[in-house]
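Please find one structure pasted underneath; my questions will follow.
Only one protein chain is missing from this complex, and each of the others stays in its spot.
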Amino acid sequence: MILQLEPQASVPALAAHLAEQGYKTTDVTTQHAHYLVAIGKKDFDIRTIGQLPGVRDVHQVSDDYQLVSRKWRVKPTVIDLGDGVTIGEGSLALCAGPCSIESEAQMEKVMDHLLENGVRLMRGGVFKPRSSPYAFRGLGMDGLRLFHQLARARGIKIVTEVMQVSQVEEMHDYVDVFQVGARNTQNYNLLDALGGVDKPVLIKRGISGSIEELLSSAEYVFSGGNEKLILCERGIRTFETASRNTLDLNAVPILKEKTHLPVVVDPSHGIGLRDYVPAMALAAVLAGADGILYEAHETPETAASDGQQTLNFAESGRLIRNLRRVYALRGELE
Amino acid sequence: MILQLEPQASVPALAAHLAEQGYKTTDVTTQHAHYLVAIGKKDFDIRTIGQLPGVRDVHQVSDDYQLVSRKWRVKPTVIDLGDGVTIGEGSLALCAGPCSIESEAQMEKVMDHLLENGVRLMRGGVFKPRSSPYAFRGLGMDGLRLFHQLARARGIKIVTEVMQVSQVEEMHDYVDVFQVGARNTQNYNLLDALGGVDKPVLIKRGISGSIEELLSSAEYVFSGGNEKLILCERGIRTFETASRNTLDLNAVPILKEKTHLPVVVDPSHGIGLRDYVPAMALAAVLAGADGILYEAHETPETAASDGQQTLNFAESGRLIRNLRRVYALRGELE
Amino acid sequence: MILQLEPQASVPALAAHLAEQGYKTTDVTTQHAHYLVAIGKKDFDIRTIGQLPGVRDVHQVSDDYQLVSRKWRVKPTVIDLGDGVTIGEGSLALCAGPCSIESEAQMEKVMDHLLENGVRLMRGGVFKPRSSPYAFRGLGMDGLRLFHQLARARGIKIVTEVMQVSQVEEMHDYVDVFQVGARNTQNYNLLDALGGVDKPVLIKRGISGSIEELLSSAEYVFSGGNEKLILCERGIRTFETASRNTLDLNAVPILKEKTHLPVVVDPSHGIGLRDYVPAMALAAVLAGADGILYEAHETPETAASDGQQTLNFAESGRLIRNLRRVYALRGELE
Partner (left out) sequence: MILQLEPQASVPALAAHLAEQGYKTTDVTTQHAHYLVAIGKKDFDIRTIGQLPGVRDVHQVSDDYQLVSRKWRVKPTVIDLGDGVTIGEGSLALCAGPCSIESEAQMEKVMDHLLENGVRLMRGGVFKPRSSPYAFRGLGMDGLRLFHQLARARGIKIVTEVMQVSQVEEMHDYVDVFQVGARNTQNYNLLDALGGVDKPVLIKRGISGSIEELLSSAEYVFSGGNEKLILCERGIRTFETASRNTLDLNAVPILKEKTHLPVVVDPSHGIGLRDYVPAMALAAVLAGADGILYEAHETPETAASDGQQTLNFAESGRLIRNLRRVYALRGELE
């Protein structure tokens, strides 16, 4: 049960009243509103609660995830990154860039490519989770500061991965969207920490994470105080070895029905093979995605990581144009 | 290695010659041509074989599946069902109908619905594989004869499942496409038997079948003598329980690159929930599918089986119109 | 609901009576008894049915699988193959042999090895399901007749795979246990056909078959009239590639609780790597297995198939001695 509170509400009084009825409450204050989430029995008469002083509205939500549920908030959430860049219904968000930030020259080339194609959202990792301790782990904060400086100068917004709690503060001023990677989807301390900042967070589905677990991870950040959330399907682990992962487009319509949050798709990690990335990106739009996040690099074959799933600029430009045509058609379908 | 033979070729002489070189050969005669498939070492000088008497052409194919490989036959295969109904590149094949054939009235209503929407391919099971021995197993041959009679009268082609070798002959005259279900993808005796008939065969991917296993199953039928094959992605088994199966659209572009055979998608079994079927069907077209096979019924809630994933006629009509618009756009993309 | 009937019971009268109460009935006559399986509502007063004429006993079983459920038949089923060879509680059944029957000399060597070690159950395939149509498919009926002749002369019982309905009759007189392979676990026509013979059937779990599906497959054979069933865990398909399959020993205690049928384990296909087979075989006994089925060959490196998971005779002899010690200890544990 979610209680949306008036500014003058007395949380202790409401919590005590609900405790008597058998509810455990969590006080949630976000950028936008003040809520009391109550967990407990489900057959209580909702009207008596709605009449308590300080309660603006009451919603009964029976799922484990509450605040991210569409049963409560019917209107889709749109994330506004400023300067006219948004993620959510009403537009198709496009975000491209290299797996890893490598150098000033590399970033400038990608940015030029994006701007030529009207894309103003760039992805690029400065902290890289690598399964081998001996692999390249990214340029770190120096790389991020440079990334930020170049992006700001061009009106480009940055999406980049945060890997641990201590990075949240140091990265804060240099990112537009914090990305939580597939290996950290259930890193609850990190999710808690991101609940405390006023920056959008894009949460990738876990490598073998269920749809419900992804929603629960989002609930962590929201209940920590941050409503600005984006969910990302990026492929799951199955028995099939012909693709790197199995991009699960089924998750897109299912998530869109269950949550009010925007849902984007990463076909690069999803299928993991360059030749197939465009087809899966286009398919994702018709599955209902609010945006596409993919890897692009001037010369994928020399990229520091993930080159085999990265598009070159010609392929990327073509994909952008095709995505826009498909998105336009989506709006016209019955 | 595939040797395409001249009519006058001496197979014993060629086989003996290849055996000396360390190859084991299989003689394959299909509706369209005569081949010798040679398995063995891979570093032989192909030119000396190409000059043997009776050999029209030689193709080196290093995969386990040979005859179905696109490395050998570059031109996509198109299955012609007669009366202008085809499956394969150049058109989008649409095939709909109930999970199970139930009655004359039911079939007539579906056929009317299909014809109103310009669809001339109907699916419907008369032999139903059911996990419980106490469940409805279909109307059998009586149902099929009636299905055939009604379809012929309307110019509609029939796709229906064959479950065992003994049914191949009795069903033969009443079907246009034999369907091999997901539980029989590796029923090699059935595949062998279907290699011996001159009717198209649609092979569904196994419930946990790899893409390579699907191609190997097709190789069985082709090497048995039947080139008229269609592959069908219908969802795989993963850990995710939010959908009935995980429709693996990744398989579509991968199969299209690996084989010259048409690839169709069954979103009804794939995601298993009616509300999400249209989105996945549309996505499948952009992933590259040559056709869509889905379940439709006048009143899904009363269907004898699979009602929860079956579209009603209004939903089905809308889907058909949308699929055609998407397919038209696909042809215009860069 | 299962009704165990008296010899003089009138099935039509009982079925009609139950139909009035809303039950659909299936008449099941096996080697041992006569049953009526009733599917329908679950809140009926069982006592009124127990008093009907011809009803010996009534059991309420709420699962999809009924006749194979331990909720109904508490006493474990023991399969008696004659000559003192049994499979089921009270002894540890050991069954070994090559993947494929290759020659008279090969079989004699294996039989000598087994008899030296007191094992009188031999496995060996004459019909081999192979994913490639060009691979060795077994010696067929000629091989089986020879296998049978050699085994009879030595008091050895035969377990071998049946792949299709038409083989059931021709193989019948030459096998002691029909094996249904992992690719045919849901070949319902084959299961139906095996319900009609009076020979034990060993059903392997499907490659990605759930425990419940395995029980449902057994229900097919039982409800077809054959109570002599053995279930076999043989590894499932998961994301892990370090082993050929993932031998799921969890299935052993779960199956032993759910069904009265014997449960055996095949560690050779399960883990698929020779060095690890003995450890998994021993573990399986403590997990509760009633028997172990594994691959042994005089010279695994020259075996026609599956050599990489086959033990040589020295390894096999050692395993047999260790299995017996572990089984003896199992009987002494608290």
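Letters A, B and C mark the chains in the order given here, with residues in each chain numbered from 1 onward.
By definition in this document, a residue touches a chain if its C-beta (ideal position, glycine included) is under 8 Å from a C-beta of that chain, and two chains touch if they have at least 3 such contacts.
All values reported here derive from a predicted model rather than from experimental measurement.
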Which displayed chains the hidden chain touches across the whole complex: A, B, C
Of C:66, C:117, C:164 or C:208, the one touching the omitted chain in the full complex: C:208
Listed residues A:26, A:91 or A:308, member touching the removed chain: A:26
Residue among C:48, C:103, C:149 or C:250 touching the omitted chain: C:250
Absent chain, residues of chain B that touch it: 208, 237-239, 241
Sites on chain C contacted by the missing partner chain, in the whole complex: 208, 210-212, 236, 238-243, 246-254, 257, 270-271, 275-276, 279-280, 282-288, 318, 321-322, 325-326, 329, 332-334
Residues of chain A (touch criterion as defined above) contacting the omitted chain: 24, 26, 37, 39, 64-65, 129-134, 163-166, 183-184, 186-192, 206-208, 213, 216-217, 219-220, 223-224, 237
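As a working rule, only the chains that are shown with their structure count from here on.
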Same-residue or different-residue interface between chain A and chain B, half as cut-off: same
Label of the chain whose CA centroid is most distant from the centroid of chain B: A
Separation of chain A from chain C, taking each centre as the mean of its C-alpha atoms, in whole Å: 49
Centre-to-centre distance between chain C and chain B (centres being mean Cα positions), rounded to whole Å: 33
Chain centre separation in whole Å, for chain B relative to chain A (CA means): 38
Per-residue multi-chain contacts in chain A, two or more chains: 208, 238-239, 241
